[in-house]
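Take a look at this one; I'll ask things after.
The other protein chains are all here in position, but one chain of the complex has been omitted.
Here is chain A:
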Amino acid sequence: MPPSHTCQRCLLSLSNGLRPQLRTSRISLRAIASASGQPTRPSTAPQPLPAKRRVSTTSKKDQSTASETALPRTPPGLEFRKPEPKQRVLLEPNNLFHPFSNSPVPEIRQRAAFQKQHAYCPHPDHRQTRQPMNPDDAEAKKSPTAGSAPAHVRFECPDCGVPVYCSEEHWADDYESHLEVCDTLRQINEDDHDLYSGRRFNEFEYPGPQMEEALVNMTNWDTFLYSREFAAINNDRPLRQATRLLTYPVTVASVLHELSPYNIRKGGRLTTEGLKSLSALRYTLHPPRTGGGADVKGLRLNPPAVRIFIVGARAESSLPRLVWAQLNYLFPRVKFHIIFIGPESMANRDDEFPLPPRTPSNPFGAIVEDRISPELKISTFVEYYHTMHKAGHFYPYDPYFDCFMLFHPGLGHPASSHEWEETLPLLLETKVPILATGYTEWDMQRDLKWVEEKMGGEVDLLLEPGENKFRSLRWDLNDLDPQDVSCGNWGLWAFRGKRYETTRKEE
């Protein structure tokens, strides 16, 4: 007789001892079908594990004796059948390196098959398959006309386990250039297997709010994690896994917070215009105490929520909400509204389809999550930003409350710049600070040049391009080009539409 007050699923997990079940990470590719077949940058957001909790099972035993008499039978069709236990791969920490094709994890074997079908061998003997993206691209060494036909990668380097060349001869020939990325590829290999290893992931247990007086130190990841009272992450691998998710909210916070590591001193990368924009935002983000309380005497006028528009959102929108809530804990007494806008903003969120219908009260069919906490609301729009801007959906924009965040937008990237052409002038028109990140230094400089070119110099630089102190420490592999390793939010810069101050006309 099943106990009456505990749901069947909870009982099942109690009796099985709460195994951490990992949902497989999906690789979301930029859905760009361009003729030149540009390599896209997959953004994966693996789901963090729930922490194992030791729960006493005495309650179950008590209930089973008491409820034996009068219990309604579960109606047919609603009976819960115990699911077949899946074949789970358990990888020890010293057993994390496996060549992708021979991996014990089926998802990684699938990735290897995908790579072998889509990625091309980077040896200079082959003909060029596409225009080189940057000076470091392996395609730059190939010639467009002379050379043998481009071949898909087949041979896996024995040191890193990733299929990188079409044959062993080409691998041996190009060994020096492969050595540059071999170590990183091996690290990626081990980190990917680590996610499937079934170990306990302590690094994904995030702390809650802390008292305002305990200031957070944003010098680097270690001081941040310590002052935010995260559980100690002593080893490199869990630190890499943790920062990969945390980089998204913490990058935003590291710029907007008053204790940010970017300042107007020499080498601090913040410009005077940047200080002006950020001071306006910090005025709202660090509000003075108003003496408000829970009773009627404590009623106070509350400012509206700070809106962070994440334009061109891809996998960021699927990050667990606990990760985005970290932003709230860094700014106490401030309400946030995070808005994901972009054609791919529902990447990795297939469970939430179909989108709500477009009604007059929800004209763009947005998914609104307003029950996360009293201080956080997340909306997701699957729409281009310029459409919504022209509809005036978010009007008015207030530089004291609003901020745009572009995570690796690829503004100048040939595959995506045509999509940004219409959006960018409208972003600059709002005169609200726009923070942008990039995969590499070259990426950011290209974006900056593109922005200045397109807007004819009507751009104010707020934060000079440079390495993001809170970048993801974990490197990611591009399945379409294994030589292309990137880490999330490597670089950070910020800009804004040019503001002109009034001047006095000489009488």
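The definition used in the following text is that a contact is a pair of C-beta atoms (placed from the backbone, for glycine too) under 8 Å apart; a residue touches a chain by one contact, two chains touch by 3 or more; residues count from 1.
Following the convention adopted for this analysis, contacts and distances are computed from a predicted model.
Asks: So one subunit is absent here. Using its UniProt record, which name fits best from "Phospholipid-transporting ATPase", "EF-hand domain-containing protein", "Cytochrome c oxidase assembly factor 3" or "Prefoldin subunit 3"?
Replies: Answer from the record: the omitted chain is "Cytochrome c oxidase assembly factor 3".
Asks: Given that one chain is not shown, which residue among A:Asn94, A:Thr145 or A:Asn234 touches it?
Replies: Within the whole complex, the residue contacting the unshown chain is A:Asn234.
Asks: Among A:Leu91, A:Val164 or A:Leu225, which one is in touch with the chain left out?
Replies: If we include the chain that is not displayed, A:Leu225 is the one touching it.
Asks: For chain A, which residues lie in contact with the unshown chain of the complex?
Replies: Looking at chain A, the ones touching the missing chain are residues 219-220, 222-223, 225-227, 231-235.
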